[in-house]
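Just one protein chain is left out here, and the rest sit where they should.
And now, chain A:
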């Protein structure tokens, strides 16, 4: 691959668990209560150093959305998804936001994370 363009982030940030590329500032977390198949996921207002896949319609618990998968630009690991369009007007707030799966990202401050990631039970209807 060529000379990778990597944006630096100042301050506490979340990084790719596999290659340590900075992804998003801790300040940009909107919600910590999203859920995905493997467990928790965080919603961010902005992420950097990612590439996106093809847009596709996906049926989620909260309804049908047009989403794109999000990949780390360095190692290519799938990190989560981003909402391109929400068909339900209650879900419009999600458009343009990113959801990254908790077990694929590492927080800067050292925190012991268990690899299985998930904490059972969700109080949030959002499930992918």
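Just so it is clear, contacts are C-beta pairs under 8 Å (C-beta built on N, C-alpha and C of every residue); 3 or more make two chains touch, one makes a residue touch a chain; residues count from 1.
Everything that follows uses one rule, which is that contacts and distances are computed from a predicted model.
> The chain dropped from view, which UniProt name applies: "2-oxoisovalerate dehydrogenase subunit alpha", "Centromere protein O", "CTLH domain-containing protein" or "Translation initiation factor eIF2B subunit gamma"?
Per the UniProt record, that chain is "CTLH domain-containing protein".
> Among A:7, A:55 or A:78, single out the residue that touches the unshown chain.
Of these options, the touching residue for the absent chain is A:7.
> Among A:60, A:73, A:86 or A:99, single out the residue that touches the unshown chain.
A:73
> List every residue of chain A that touches the chain not included in the displayed model.
Output for chain A: 1-8, 48, 51, 73.
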